[in-house]
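Worksheet for the structure shown next.
The complex is shown incomplete by one protein chain, all other protein chains being positioned as in the whole.
The letters A, B, C and D name the chains in turn, as written, and every chain counts its residues from 1.
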Amino acid sequence: MSLLEIQSVSVSFGGLMALKRVSFALEEGEIVGLIGPNGAGKTTLFNCLSAFQPASEGHLRYSGIALETLSPHQVAALGVARTFQTSRIFRRMTVLEHLLVGRHLHQRTGLWAAIARPAWVAREEAEARECGLRTLALFEDRLLPRLHDFADTLSYANRRRLEIARALVAEPRLLLLDEPTAGMNPHESAGIVQLIKKIRDLGITVLLIEHDMKVIMGVSDRIVVLDHGEKIAEGLPEEIRRNEEVLRAYMGRRYGRA
Amino acid sequence: MLVPQLINGLTQGSLYALIAIGFVIIFGTMNLVTFAHGEVYMAGAFVGAFAMSLWHLPWFVALVMGMAAAWVLGFLIEKVAFRPLRTAGHMPPLLITIGLSIILKDLAVVLFGAENRPVPSIYEQTVRLAGVQVSVLQLVILGLAGTLFLVLRLVIQGTKIGRAMRATAQDHEAASAMGVNVNRVFSIAFALASCLGGAAGVMIGIYYNAVYPTMGGTAGLKGFAACIFGGLTSIPGAILGGIIIGVVENLTVQFLASGYRDVVAFLVMVIVLVLRPQGLLGRKLKTV
Amino acid sequence: MKTKMVPMLLTLFTLLLVAAPVAWSAESIHIAVSAPLTGNFAEYGQNWQKAISMAVEWINAAGGIKGRPLEIVYGDSKSDPKDSAALAQKFTSDNRIVAEIGDFSSTASMAAQPIYDRAGMVQLSPTTSHPKWAPGSPWSFGIVGTQAGEGPFMARYAIERLGKKRIAVLHINNDWGIASKEYFVNAATEMGAQVLGVESYFETEKDFTGVLTKLRGLKPELIYVPSFYNEMALISKQREKLGWTDVVVMGPGSLYSPKLLELGGNSVNGLYTSAVFFPNDPRPEVQKFVKGFEAKYKATPNMFAGVAYDAINLMAETIRKVGTDRKAIRDELVKTKNFPGVTGKIAFTERRDVVKDYRHLVVKDGQFTLFDK
Amino acid sequence: MPLYDFVPRRDNWYVWLPVLAALLLFPLLVRSEYILSIAVYAGIYIILTSSLNITNGYTGLFSFGHAAFYGIGAYTAAILATRLGLSFWLTLPLAGVVAGIFGAAIALPTLRLTGIFLALVTIGFQEITFLVTLNWIGLTRGPMGIPAIPPPAIGGVALSGNLGYYYLILALDVIVLGLLSRIVTSRVGRAFVAIREDELAAQSAGIPTFRMKILSFVIATFFAGIAGAFFAHHARFVSADSFRLDETFAILTMLIVGGMGSLVGPVLGAVLLVVLPEASRFLAEYRGVVYGLILIGVILFRPEGLAGVPGIIQARGALSRVDKPSGAGEPVG
Partner (left out) sequence: MLELRGVSTRYGPVQVLWEVSLTVGEGELVCLLGGNASGKSTTMKTILGLVHPVRGEVLFRGRPIHRDTPAQVVRAGIAPVLESRRIFPQLTVYENLLMGAYTRTDGPGIRQDIEAVYERFPVLRERRGQLGGTLSGGEQQMLAIARALLARPRLLVMDEPSMGLSPLYVEKTFEVIQDLNRQGIAILLVEQNANMALAIAQRGYVLQTGRIVLADTAQNLVNHPMMRKAYLEL
């Protein structure tokens, strides 16, 4: 059984079809790139997967569980974490606090425990902190020295890293990354490529939206291409590279000759 | 007693509608809510009252003066409270207008005293229409409110600045790219909204024969409720909302008790907000 | 470590709190007045203030109380129970203050009552007329009379003197208004009148068209309106505009004010009311007060000014007799008999309120005139 | 460390010792009923602002109806004490519970709304509560208010002077602030802040945002109810006028002036704005004007208040995302 199966999913906004019967599957441990020109429906698909956007048709199965009827936090509880296209960091929280929020699902302190503070609450917090620091170590010295800095003082690239760290600390099985290198310089992007590989080595399956083709080609095991809401190609990076349909989607038809 | 109550409600409702339209214009173009609108209405009412009682001017001159004063006040409020905070989200301008409303109300108390200021009566006669005794003043107010609605419609639908206001409301970046001076449109929209509030203030002063510094509070909230009824963005919706609230209030007085009439207005507001935040006639607002 | 800021700031606040009290001259005798100087009832509070200031001026010009000048400490309660209670805290904790006058509304007076009671200080209200007020504490006094007296008096006026049997009531919805309504309605029903309907309004309302339309539908011969003159003027004008002319309007003595004539214009002609205070009253104390008030403020005093004037004079008189001890003042005040007030003779019942004489008035040609028929 | 970041912890509790000592000694130094009564009011407002801070500051839900819950608490205590003769020690928690239930009842249907709509519904609720209190004479005695509420008794002795009330509210403040600080420094408090900062991101971190928002509302309204009960037993009289929209605005102003999203801010705001008008009686007539000017000045020049977390009131609700073309790039004249 595939980890994630997307079966003929369509989404329409008031008559406009953002996704048209898109189907593909993700196997455990894969890195799959999701590409396509602007408006192709990539982020819409992500929103469907994380239950922010209901699918008008089709099915989404994650390790056999239907995602359609769940709410976003329930999807997260299943082990699906995501980042957002435009960084959605908690601007007035510190780096460490982001990681603690990321551990939310692995903690159980509720209102009464917060007030009564039995010993296990402190242990739970210490464990979350541990786990957070371990996760930050993946980013070498980018975030660790800024543990107590507010997120809105971070550089753009660090904000994206922080978002990834927050998703990772939840120990997901499936990680959805939406343009993790947007706004990064080539050197920083290369770092993200390494990071994504490390993430895969942790046993996490990655679905990646990315505009930087160097990143996509460098990291993906397979690539799925969307255009105007339809899947127009799926295959290994080499195959996609040679695919004329993909080229046309990006560069347009030749005027007068199409 | 049903027909007279309907007429009472209609008269009162048309004045709520004038206040509500102000909220619609401001929210529609700027996507912001003002809390000082009731105090603008109060200021207009005072100017109108002074014009009639101290300077003994005819009521229509008082009306124009009240509207002009409200226009100027609205213009200033936009400059002080909204202009510096255009990109700051909803809350800061809202809170500033709360501050302004407290200041205006207290200044009015200090300057004019807390008591009622009498406003001379006009059109004290009644006429019989289809067997029902109707106050001439009520008819005059209804006529005036109707005229203002029409003039407003002409301004918004038929003039260049009206078109610019609508365009700005729909897409202020695109309007800006067309060469519209968005700040100027905002100023004018705010002043226009205030001016209608001022008109309502003058008329309510004449209708109830009294103006007083705290008159803005409840009136502002009721106008707001009416505006929500119409979904914050629809002028016909606001007019309908105002009239419905006016009529329902008077029916509440007739069939329930006078003390409950405001409850009904706010209940309507809360229910509409919870069940249909876009209002009855408002366009659906995008979220997320 | 910037965290030191926290204790430092808190210490600063503590100092502010300590520094708050203000000093005043030592030898004066201080009487506190808790009154609505701003807010919805500001007009009535300002009437008090005018009358009280004038009385104090006169007392001090005549050498004060045994050589000591009288000084008033005003507190603005807005007639809000919370402010009135806060002022009570302030007044009772100030050792120089010997007694208090106020508050305006029954609600505000009763909110402060337990505090004066606890501290042991006289609370003499010029206007509180709720029958349950004065009996609520041995330290509470009322001098305007109670609704228990005025209500039946007005009912008799309506039914026996004017011969109106179909009656509707429109009252202000507060302690005073409800008590007024109840005593009037009970008395009227007992006297055989038919009370067709009772409506109420809140103090902030200005629109009476709806409620008047409703009452009109009941076809009463008389409407009894326990309210203040401000609202009465609006009610009359709006009634006139609705064309409702075939009805007699009556209300208690709170309506009696020149302001009613000014605000109400023609619409209040034919209105029946009563008064405990009447400026044309030939008694010398009344004439002295009215002349002085008119000279000083260019306006005729109303009932509110009159009762406040009586309150301060009664208080000054009591202090003159027994000195400045709070307890002694109370014990002496209880014994008051036949104090010649401008609102009539003041003699406290065992409930520490008074029984007033009322005069029948009617508005004729824009003037209050004594009604005698 | 900025002031807004101050949270009592194991390693810094000692800085509070001199403060606590000063507060304990304070009444013995001033010995003025009047000043003590001001201090008691400041204590009540500390609870009100701190609890409002949970929704408006920490969770970023702008409620404009706090005075209504304060009033519900006060009336609950007043009615239970005068009709059923319950003691303060019972009415206090019950008032909190009743206010919290109302909070949940209001929150359930309305918390799906965000930003300005939530503010408007709470204003509507505020007005309705006021008017119902005024009209439901059978329960609340309407405009007459409820007098003769018994004072709290400690060990069978009823409090009489403000000295007792002072120590009582001091203890209550310490407890409430202690509870609130435990809540906001826990996983629950972090979830609140995450919702304020970015609701979608919070959801995708697995936070059940709807449930947490309700919880935040219930906590805030519970403590407002507690403040109300104390008020009722202190003033010994409640009437609807004390819990109107102006009162909400006053609490809101204190919160904004003190600063939102921090534990220290609301305390500073409440104390400052209770003391300032009393210390400046000469401004009596202009008090409202001064309040308004302070509010405007703070929002224009220091929107985070004295000790608040910067940027909270500028946070954009869902509605402002409607005008997506704006706000990008440098502002253009």
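Just so it is clear, contacts are C-beta pairs under 8 Å (C-beta built on N, C-alpha and C of every residue); 3 or more make two chains touch, one makes a residue touch a chain.
Keep in mind it's a predicted model, so treat the numbers as computed, not measured.
**Q** Looking beyond the chains shown, say which of A:Pro37, A:Gly191 or A:Gly235 touches the absent one.
**A** The missing chain is touched by A:Pro37.
**Q** Against the chain that's been left off, what residues of chain B make contact? List them.
**A** Contact residues on chain B toward the absent chain are 160, 163-164, 166-167, 170-171, 173-181.
**Q** Need a quick check: the contact residues on chain A for the chain that isn't drawn.
**A** With respect to the unshown chain, the touching residues of chain A are 37-39, 155-156, 179, 182-183, 211-214, 216-217, 241, 246-247, 250-256, 258.
The rule is short, and it goes like this: only the chains that are shown with their structure count from here on.
**Q** Would you kindly tell me how far, in whole Å, the mean C-alpha position of chain D lies from that of chain B?
**A** 32
**Q** As a quick test, compute the distance in whole Å between the mean CA positions of chain A and chain B.
**A** 49
**Q** Taking the mean of the CA coordinates per chain, how far is chain B from chain C in Å?
**A** 36
**Q** Which chain D residues touch at least two other chains?
**A** 134, 200, 285
**Q** Which residue numbers or ranges of chain B touch two or more of the other chains?
**A** Residues 109, 257, 259, 288 of chain B touch two or more partner chains.
**Q** Considering only the defined contacts, which chain B positions touch chain C in the complex?
**A** Going through chain B, the ones touching chain C are 1, 4-5, 8-9, 11-12, 109, 113-116, 118, 121, 124-126, 133, 135, 137-138, 207-210, 212, 214-215, 218, 249-250, 253-254, 257-259, 261.
**Q** Which chain D residues qualify as touching chain C in the complex?
**A** 1-3, 6, 12, 15-16, 18-19, 22-23, 26, 29-30, 32-39, 41, 134, 142-145, 147-148, 160-162, 235-237, 239, 241-242, 264, 268, 271-272, 275, 278-279, 281, 284-285
**Q** Mind listing the chain D positions that touch chain A in their complex?
**A** 179, 182-183, 186-191, 193-194, 197-198, 200-209, 215, 219, 261, 309-312
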